[in-house]
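Below you'll find the structure I mean.
Apart from one protein chain that is not included, each protein chain of the complex appears where it belongs.
As written, the chains take the letters A, B and C, and residue 1 is the first residue of each chain.
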Amino acid sequence: MMGINNSMSLGGHFTYLVTVFLMIAGLFIVIARGNLIKKLVGLGIFQTSVYLLYIAPGKLVGGTAPILNDAFQVYSNPLPHVLILTAIVVGVATLALGLALTVRIREAYDSIEEDEILERDALADRA
Amino acid sequence: MKNDLILRVMAKLLIPFILLFALYVQFHGDFGPGGGFQAGVILAAAVIFYALIYGHADARKVVPEPLVESMMAIGVLIFAGVGVAGLIFGGNFLDYFVLDQNPVLGQHRGIFWVEVGVATTVSGVMLKIFYIFARRGQVDE
Amino acid sequence: MVMMAITVWLIVRSRNLFSVVVLSGIYSFLMAVVLVAMDAVDVAMTEASVGAGISTVLFLGAMYLCKSEETKPLHKPWLPLGVSVVVGGLLVYGTLGLPEFSDANAPIHHHVVPRYLNDIKKEVDLPNVVTAVLASYRGYDTLGETTVVFTAGAGVIALLRRKRKGSKP
Partner (left out) sequence: MNLYQHLPALQVVIPLMAAPLTVLLRRRSLAFGVVMIATWVALAISVLLWLQVNQSGTISYAIGNWPPPWGIEYRVDRLSSFMLVLVSGFAAVVLPYSRASIEAEVPPQQHYLFYTMFALCLTGLLGISITGDAFNIFVFLEISSLSTYVLIALGQDRRALVASYQYLIMARSGPPSSSSVLVCCT
């Protein structure tokens, strides 16, 4: 509820600003951090911010959840919900695969830091 | 953790309710929030909970791994099968209108089976991934 | 939402992977709360069960197999920071063009949705519009989604199944 009140008082674009902040924070983690698991966390944040970006425009103040009932007239937009449900599922599928790859990398290199991995590759190439 | 009495008793109390809740989410998804995907995840969570308290070996006895692996495939086949059933009864692919004389009932039937397929695949995959991670850990340490 | 921003800030700062994972679970829960506030109950339920439940379990499982401390980065993060800020600036510029929050005249409410809301009674007759659209109108997407999950499962098996002795190079 807090989000909604804030967004009302801040001229209607507050939601979008928070979304953008979350998005760049996720992007920053993905680019700047060398740890492979941390990168995946960043990717997750990046994705959830996109969910928010889709869901937020569909909300109507005074509307209810899109479950039909004679007592209500105004509903929030169901279409983004459908799309984002699918996107969440896809996201968790990718996450699982990414973690599996991380585990394999750690077994092959004994490290999950990007810099160390690149170093070891360079060493192996020279040898 | 395996021998903690409180955990074991609480788990025994809770797991049936989690399973029941999963079924509720599955079949009540048409009327309230919920659906196949959420139900599948909750179902998998119940078994994961069991595995955490009683150990992986016991969990594998209750829900054996080959079963889990086939569940993954069967779910997709159920879903695609509903689509092909639409073809066979003379409609387009995934056409639920033709599944019953009454098109609206046909829709209900189609959605029901589709959700069953989704739940089967999702719970199968989640469990399988959990089992595999758990087993890797045992080999490693 | 402010709490979410704080959580994310902590995630960026923290080096202990365990706390990062727990924080991301908290973040998912907060996200689910926000989604409920936005009337997306189905999505919120999924986000809570997936984001806070399954992904945390997966992360912990993976961390059990790897070590849980992040090393200090070798280079200064100015370049990535710059890139992120530029992208953020572009996005803020983009959002200025978006309709106001909760604007009933926005195009998103007029394209296909009225038909979903009005005709669902006689065409599908399920009260939960999200389920109806998901499983029927856009059922093919859901088939694709199920296949994605299946792909991930089979992929994890392919990557992580324990090898028999001697098959390793």
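In this section, a contact is a pair of C-beta atoms (placed from the backbone, for glycine too) under 8 Å apart; a residue touches a chain by one contact, two chains touch by 3 or more.
Computed from a predicted structure; not experimentally measured.
Student: What shown chains come into contact with the chain that's not displayed?
Tutor: Across the whole assembly, the hidden chain touches A, B, C.
Student: Which of these touches the unseen chain: C:Y27, C:F59 or C:Y137?
Tutor: Within the whole complex, the residue contacting the unshown chain is C:Y137.
Student: In the full complex, which bits of subunit B touch the chain not displayed? Write them out.
Tutor: 69-70, 72-74, 76-77, 80, 83-84, 86-97
Student: Write the list of subunit A residues that the hidden chain touches.
Tutor: 23, 27, 30, 36, 39, 43, 46-47, 50, 53-54, 57, 83, 86-87, 90, 93-94, 97-98, 101-102, 104-105, 108-109, 117, 121
Student: Which positions on subunit C touch the chain that was left off?
Tutor: That gives, for subunit C, the contact residues 87, 91, 94-95, 97-98, 107, 111-112, 115-116, 136-141, 143-145, 147-148, 150-152, 154-155, 157-159, 161, 163-164, 167, 169.
Everything below uses one rule, namely that only the chains that are shown with their structure count from here on.
Student: Counting C-beta pairs in contact, which chain pair has more, A-B or A-C?
Tutor: When the contacts at A-B and A-C are counted, A-C has more.
Student: Just curious, how far off is subunit C from subunit B if you go by their C-alpha centres, in Å?
Tutor: Taking the average C-alpha coordinate of subunit B and of subunit C, the gap between them is 20 Å.
Student: Need the CA-centroid distance for the pair subunit A / subunit B, whole Å please.
Tutor: For subunit A versus subunit B, the centre distance works out to 25 Å.
Student: Indicate the whole-number Å distance between the mean C-alpha point of subunit A and the mean C-alpha point of subunit C.
Tutor: Between these chains, centre-to-centre, one finds 4 Å.
Student: Would you pick out the residues of subunit C that each touch at least 2 other chains?
Tutor: Residue numbers touching two or more other chains: 41-42, 46, 50, 54, 58, 61-62, 65, 127-128, 130, 134, 142, 145, 149, 152-153, 156, 160.
Student: Provide the list of subunit A residues touching at least two other chains, using ranges where the numbers run on.
Tutor: 65, 67, 85, 89, 93, 96, 99-100, 103
Student: Which residues of subunit A touch subunit C in the complex?
Tutor: For subunit A paired with subunit C, touching residues are 1-4, 6-8, 12-29, 31-35, 37-38, 40-42, 44-45, 48, 51-52, 55-61, 63-69, 75-86, 88-97, 99-104, 106, 112-113, 115-116.
Student: Subunit A touches which residues of subunit B in the complex?
Tutor: It comes out as residues 31-33, 37, 122, 125, 129, 132-133, 136.
Student: Which positions of subunit A touch subunit B when the two form their complex?
Tutor: 65, 67, 85, 89, 93, 96, 99-100, 103
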